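First the structure, in the form of structure tokens, and then the observations on it.
Heads up, one of the protein chains got dropped from this complex, but the rest are sitting where they should.
Letters A, B and C mark the chains as written, and numbering starts fresh at 1 in each.
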Amino acid sequence: MSTPRTILLTGFQPFGGERENPSWQAVRALHGARIGGHRVVARELPVVFGDALKALRAALRETRPALAICVGQAGGRAQISLERVAINVDDARIPDNAGRQPVDVPVVAGGPAAYFATLPIKAMRQALCEAGFPAEVSQTAGTFVCNHVFYGLMHALRAQRHARAGFVHIPYSPAQAAAHPGAPSLPVETVTAALRLALRVALRTPTDMRAAAGAEH
Amino acid sequence: MSTPRTILLTGFQPFGGERENPSWQAVRALHGARIGGHRVVARELPVVFGDALKALRAALRETRPALAICVGQAGGRAQISLERVAINVDDARIPDNAGRQPVDVPVVAGGPAAYFATLPIKAMRQALCEAGFPAEVSQTAGTFVCNHVFYGLMHALRAQRHARAGFVHIPYSPAQAAAHPGAPSLPVETVTAALRLALRVALRTPTDMRAAAGAEH
Amino acid sequence: MSTPRTILLTGFQPFGGERENPSWQAVRALHGARIGGHRVVARELPVVFGDALKALRAALRETRPALAICVGQAGGRAQISLERVAINVDDARIPDNAGRQPVDVPVVAGGPAAYFATLPIKAMRQALCEAGFPAEVSQTAGTFVCNHVFYGLMHALRAQRHARAGFVHIPYSPAQAAAHPGAPSLPVETVTAALRLALRVALRTPTDMRAAAGAEH
Partner (left out) sequence: MSTPRTILLTGFQPFGGERENPSWQAVRALHGARIGGHRVVARELPVVFGDALKALRAALRETRPALAICVGQAGGRAQISLERVAINVDDARIPDNAGRQPVDVPVVAGGPAAYFATLPIKAMRQALCEAGFPAEVSQTAGTFVCNHVFYGLMHALRAQRHARAGFVHIPYSPAQAAAHPGAPSLPVETVTAALRLALRVALRTPTDMRAAAGAEH
């Protein structure tokens, strides 16, 4: 009897003055779940440049996942965003939780300019939308700790062809949006259900479908 | 033993190419509920100028509500909007469900230019936000069937001091937003829970609180 | 030889931490101009509840205009907004320039709930757009000093059938937008040219055209 393979999901600690981070709340709810014959391990990362990547790398070594998805809060976005690309730069408009604010520093010195996610983001987007979850492909994960972790994740797994990985940005929770006039939101339960479906699609889709989800600019 | 007084809630039929209207879905779930000692009656209105008001007036005559709130879908808005004011004009950018498209016609010929909602919208907004529901006060309900019904509601009740009334706009459902790239949404269950709380606050707040919720423009 | 009739244009002083107000800059450039056989008088109003209306009423008494348009800055809006309706409420989210912050107080105690502009806003919008100026009809002028002045203007002229009046909101200037990441803007010269055309159209259009320019919400 073989041990089931692992899905690593990460969320973040609160940052930017928030008291909660829906990325961790949504991901935590899947810890221990069995999805597509795999076992989910959920981990919370600090919103700190460097430290976040250390924690992520430790989790990767420990769990050796077949699938790894990092999830982060994107306050102001309305839909679940499947990120296409991580870029090799930290440029922090606000300080991280340790007060660090790197500007135009590479995530990995000497690393390539960018990595593309190795998830079937088009198939995931289509399955989510068909199931009634508002989802989009995003062409930028920003330049803060989310992109930092996304880049570091892809860099760490660059030599492991069998492991697939990527990043998902999610909206504020309704409770957060209640303090941000006009901001969109989605309940954590909705996000958790969407992530469960997205994981299932990722596992069963070896090659992504061709479906336009680009942007003119 | 006295009969409980009535809360009239209305939602709308789908329009504008949608297959559902979350306003009716959210309101329907409260039909028959007991809230603050009152009984909820929910009714679905057609998205047709004139006909919508006829149906509303019939429901008002039948239920003689102590509290009447009409609810409508505001595709593109992110938060639950408590409308402040209804204006005496129909100006339809798109045709209604009967193909009518009135332009710059009064809702009620000879009626006043506007009516303010008689709900405690500031207290409702604060209670919703404190409970984690994203809510805002809105300064315009548009000029389509929603404003038409809101104006007609306030006009019909203008002589009934004891009856309080107003209008609430809600975002797309997630399933609708899945077909509108980038659009915000809230699940119908979240909206229903928010409406339940809003009704309770309206019933227990005879005089609204003073709290700024205006707009510079 | 008869004296030409007057067009009264007003702009505002800077507020909300800005060092300039493009409404006054745009309007000032038309002071003394002859448009459609009329002479333009431009006046700057303080961004102070009450005082703004006193200054406006003095200007109305002095100039007895055939046409009066108040112009205000709408930071965040992208297009020239022809306002449809003024509502009888002050609700200040931020203090005015004298530190006053009225909440849910009528502009004119006992006044009607609203006044509609008496400008041909549909014809103005169409002429502006055809000439390459981005313009829209707006269903709300907010609840701050702009709406206050707009309401007071229409109230002051309510008995003067021959005088037409309304309110126009304009975007930030580019220099202001340079300090507001992501904010839209239009150069003051563009706004001045648009206002010149809008005045000409207002003077030559006794009855507005029927053209849909409403909002679903």
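One rule holds for everything that comes next: a contact is a pair of C-beta atoms (placed from the backbone, for glycine too) under 8 Å apart; a residue touches a chain by one contact, two chains touch by 3 or more.
As the structure is a prediction and not an experimental result, all values here were calculated from the model.
Although one chain is omitted from the display, it touches the following shown chains in the full assembly: A, C. When you scan A:A141, A:L157, A:A178 or A:A193 for touch with the missing chain, the hit is A:A141. Note on the undisplayed chain: of the listed residues A:R61, A:H162 or A:H217, the one touching it is A:H217.
Although one chain is not displayed, chain A still touches it through residues 16, 72-77, 81, 84-85, 87-94, 101, 103-104, 112-116, 122, 139-144, 146, 169, 208, 210-217. For chain C, the list of residues touching the undisplayed chain reads 78-79, 128-130, 132-136, 171, 173-175, 177-187, 190.
One rule holds for everything that comes next: only the chains that are shown with their structure count from here on.
The distance from the centre of chain A to the centre of chain C, each centre being the mean of the chain's C-alpha atoms, comes to 47 Å.
With centres set at the average Cα position, the gap from chain B to chain C is 30 Å.
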